[in-house]
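Of the protein chains in this complex, all but one are displayed in their positions.
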Amino acid sequence: MDGNSFGKFFRITTFGESHGKCVGVVVDGCPAGLALKEEDIQKELDKRRPGQSGISTPRKESDLVQILSGVFNGYTTGAPICALVWNKDVDSSFYTRIRFTPRPGHADYTAFVKYGGFSDYRGGGRFSGRITVSFVIAGAIAKKLLRKVLGVEILAYTVQIGDIKAKDMSIEEIKGQIENNLVRCGDPEAAKKMVELIEKVKEEGDSVGGIIECIALNVPPGLGEPVFDTVEGELAKAIFAVPGVKGVEFGAGFKAAVMRGSEHNDQFYVAEDGNIKTFNNNSGGILGGITNGEPLVLRVAIKPTATIGKPQKTVDLKTKKTVEILGKGRHDPCIVPRAVPVIESVIAFALTDLAIRMGLINQVIKLKDG
Amino acid sequence: MDGNSFGKFFRITTFGESHGKCVGVVVDGCPAGLALKEEDIQKELDKRRPGQSGISTPRKESDLVQILSGVFNGYTTGAPICALVWNKDVDSSFYTRIRFTPRPGHADYTAFVKYGGFSDYRGGGRFSGRITVSFVIAGAIAKKLLRKVLGVEILAYTVQIGDIKAKDMSIEEIKGQIENNLVRCGDPEAAKKMVELIEKVKEEGDSVGGIIECIALNVPPGLGEPVFDTVEGELAKAIFAVPGVKGVEFGAGFKAAVMRGSEHNDQFYVAEDGNIKTFNNNSGGILGGITNGEPLVLRVAIKPTATIGKPQKTVDLKTKKTVEILGKGRHDPCIVPRAVPVIESVIAFALTDLAIRMGLINQVIKLKDG
Amino acid sequence: MDGNSFGKFFRITTFGESHGKCVGVVVDGCPAGLALKEEDIQKELDKRRPGQSGISTPRKESDLVQILSGVFNGYTTGAPICALVWNKDVDSSFYTRIRFTPRPGHADYTAFVKYGGFSDYRGGGRFSGRITVSFVIAGAIAKKLLRKVLGVEILAYTVQIGDIKAKDMSIEEIKGQIENNLVRCGDPEAAKKMVELIEKVKEEGDSVGGIIECIALNVPPGLGEPVFDTVEGELAKAIFAVPGVKGVEFGAGFKAAVMRGSEHNDQFYVAEDGNIKTFNNNSGGILGGITNGEPLVLRVAIKPTATIGKPQKTVDLKTKKTVEILGKGRHDPCIVPRAVPVIESVIAFALTDLAIRMGLINQVIKLKDG
Partner (left out) sequence: MDGNSFGKFFRITTFGESHGKCVGVVVDGCPAGLALKEEDIQKELDKRRPGQSGISTPRKESDLVQILSGVFNGYTTGAPICALVWNKDVDSSFYTRIRFTPRPGHADYTAFVKYGGFSDYRGGGRFSGRITVSFVIAGAIAKKLLRKVLGVEILAYTVQIGDIKAKDMSIEEIKGQIENNLVRCGDPEAAKKMVELIEKVKEEGDSVGGIIECIALNVPPGLGEPVFDTVEGELAKAIFAVPGVKGVEFGAGFKAAVMRGSEHNDQFYVAEDGNIKTFNNNSGGILGGITNGEPLVLRVAIKPTATIGKPQKTVDLKTKKTVEILGKGRHDPCIVPRAVPVIESVIAFALTDLAIRMGLINQVIKLKDG
């Protein structure tokens, strides 16, 4: 029980279900004095909305955010910000029919076991990807805070879909491309192939996974608390809250296993601006769990969408017999592109919490324009 | 500041430095009635001790644990258990000499920045691998609790050192081999090559990384709290507290990115004992952040030891000039084998916390033999 | 910043402002399987509603609760329960006029200082007594849980208004009287005098305070966690969240100061039912921070309503000149009667948290009727 909150200082508490009345979040610990409008949040929410193309689910979710508390006269007040998106009425009859036949790859079975059959099973209920709306709302507030107060910029993008990999590129090259293609990939040529792969997979009634990379620029050195509340630990915990994530790595990540120390160690030098920098960034901007001022770099593995158009074996929980189940067909064959803004969001609120803990963001923000 | 604690219910708080008086831990939330002796902990501590072979540092650390509180008449009382290992006096003069020239790959620079030059720099201070003594102490208690009350068994082992990979083996095959070789690998042939690689790397004054796999058997279904306190999130956070970890993946992990949904989804069936099982275990025993009763499987990427015998560039923090630094030579060229019991330990205390949160372990344990 | 949440396991997070869109709460950690309807909550909310008599403010607040999440098919699901009451549109112009002249006895000044002038000042904003709607919503759920699963009954009532004190009565005598008079006092004769006092004070444009006593019956022994999360500590923290509370005492309370140990100590005996009981209950049912099975007894001092009809001195925060301010006249001259259900509520959710921590309430409730 419990577990729906994240953060120590910038503490977000999520609520809502896929086919319930709404999905929303309470953000407790946002400083007073930040200029905040619903449009600031809507802009980010629109990025995770489905129905943007043929490769995404055609469900119409307008997903208009409504701020219920914590903002007054256009500024945050220091009080908790509750914001939510009302769900549209949808037909849940399919889920009632399959209530006792858990879908492979989904949380149906574990939710049933954990909550003794009382969990809301409609559309995956509390385990639906739809709950990431809450993450994006909180992330939008966090992003604005980080950008305004510290100049931090967070950029996520797709680097792999199935076996199609984006080429190595600088973050400057990537930045301009992300929103230019349907898969949010920095490499236009790879993006084209990724789209083709997704379309092919969709025709086959199947799905495919991928890898998202995320870079945070201008992160001040000193962020992260040893021993347990490290940058990696806090970010990883937030990232694993996103449905479908199977792995997280920082800097060289799993490749570090095959490297020599002489190759992996990032040696130091003094940059022209007098700042201490490293020649490489195999550490991903983190040493001893604390940021070192280099770009923070991480990658996230996303599994293929669990819902597929092919028959799969499962068990009828009432009869304890093996049966076949067929997925409901209107889901994304690849959730990676829509997960991109979600990953940015969770990193944003996790970093904000660490920044406040470190004392970098005060309880009252005093900017010319909030 | 803060961040040295982990867990909500089975809450461990670590303290101590590499060259300070001691390293230790307070375990708050251990149920009353568990039979506990110093030997239970010593057994686990001995596994992480260096000096066990030519491939490990020859430093003599006897590391005898002392329980200071929370145990009475051979049983835990429900009060916080403080236990520690006293450090031996060691020569810290090397560290005083390099105080202002941070070692690449170490936390020297970030610790200096974060703590304004006040951090204990001797032997890495609070950022030394030595602090994992605290993890192993807490993990030993957690392991005993999990085994006694729930029958859970946690097994970690090396699957890769540099580019040498262990072959695919069943956990039954692996189990008997782990303590039979110096690298704690289930595959004896790969183990031999791994040892050779480490010796070669050592001769070169270099170091090498690797990958540890960990399996938890008999984990009851239903463990893990959505949305943020998932099994993956909690375990990843604990694992990233171990110095040198660069990545964590569950089940198919990063390979999930190249899989189709039809391949990745674990389909269900009813086993002969009437339990619901899955044909494969690409999920690593977790769906929706909650255990499903299958073995919990994860892998951890460990970077090459930061200390190497080769000269490296760094910056003198006082003069802001680039200088060369040479590591102190008595460190493990590969920390992977010694990290194995540490990974087991952090997984043990993270799982224990989730088991208590779920109500599976009561506040008073009533076993025949405690 | 933050601080709007209470509880470790049964964790409530409050939001909303007096003149904002709504006041509400997210309850995270409520077990699955509890039958819950909006009526269960509405019943409790109706008790704190003003306008019930001539001694209370005539403001019409219908205060209809709406459950937004966490309940499905009439039962809690284990997911967070968000519930709120929409505010009516009210005229806030008075508060805009007095924005820079903080009202004595209110939080206007401290809120202005803490939040740099960004706090919502309308109707006291986040510091209004109206936020106790959130407490009553969470308390209603907690009360039902405690009653259904453990048989715990929580009863608060007025024992003093100004200098009018209720006579000593047994809880059985008190119980039947509480809802029979406007001041929620167990002693009908004292109640009559209390009403007269409040009416007199009201005519004078003044206000008056009082004392509420609260008893929890059938509390199982063993509740409460040493050293800091004691029953007294947890309850006191929750109680001090109620606006206007100036003191909390348990059992003999401040009278213990003048007692001898031989008089204060509650000696033990074996009751006819075989249970261990105490002859007296000076401890208020708590020893060492842990319940002993006797009724839990506490008293709460409530200050006179800060808003009065008389002119008071304050400072203009812009001009730094002393000025006179006159309260807006439609407030309760005594908030004690309306605070009674609020005190019951905070005690209910604090006790529920302790009961879940002790393992007395499972994550899935299995009662015939939920």
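Lettered A, B and C in written order, each chain numbered from 1.
One rule holds for everything that comes next: a residue touches a chain if its C-beta (ideal position, glycine included) is under 8 Å from a C-beta of that chain, and two chains touch if they have at least 3 such contacts.
Note that the structure is predicted; figures quoted are calculated from it, not measured.
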Determine which one of C:Ile137, C:Val152 or C:Val208 touches the chain that has been left out.
C:Val208
Absent-chain contact - pick from C:Ile98, C:Ala216, C:Val248 or C:Val342:
C:Val248
Cross-chain touch to the chain not pictured, restricted to C:Gly74, C:Gly151 or C:Gly288, is C:Gly288
Considering the whole complex rather than only what is displayed, give the residues of chain A touching the chain that is not shown.
8-9, 79, 226, 357-359, 362-363
Across the whole complex, the chain not displayed is touched by chain C residues 1-6, 14, 102, 104-107, 109-111, 113-114, 126-127, 131, 160-163, 201, 206-211, 221-222, 224-230, 232-234, 236-238, 240-241, 243, 245-270, 274, 276, 278-279, 282-284, 286-292, 301-308, 310, 312-315, 317, 320-322, 357
Residues on chain B that touch the omitted chain in the whole complex?
1-5, 9-11, 13-17, 20-22, 24, 26, 28-33, 68-70, 72, 75-82, 84, 114-116, 118-120, 122, 125-126, 356, 363-364, 366
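One rule holds for everything that comes next: only the chains that are shown with their structure count from here on.
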If you average the CA atoms of chain A and of chain C, how many Å lie between those two points?
39
Please tell me the distance, in whole Å, between the geometric centres of chain A and chain B computed from their C-alpha atoms.
27
Multi-chain contact sites of chain B, meaning residues that touch two or more partners:
226, 357
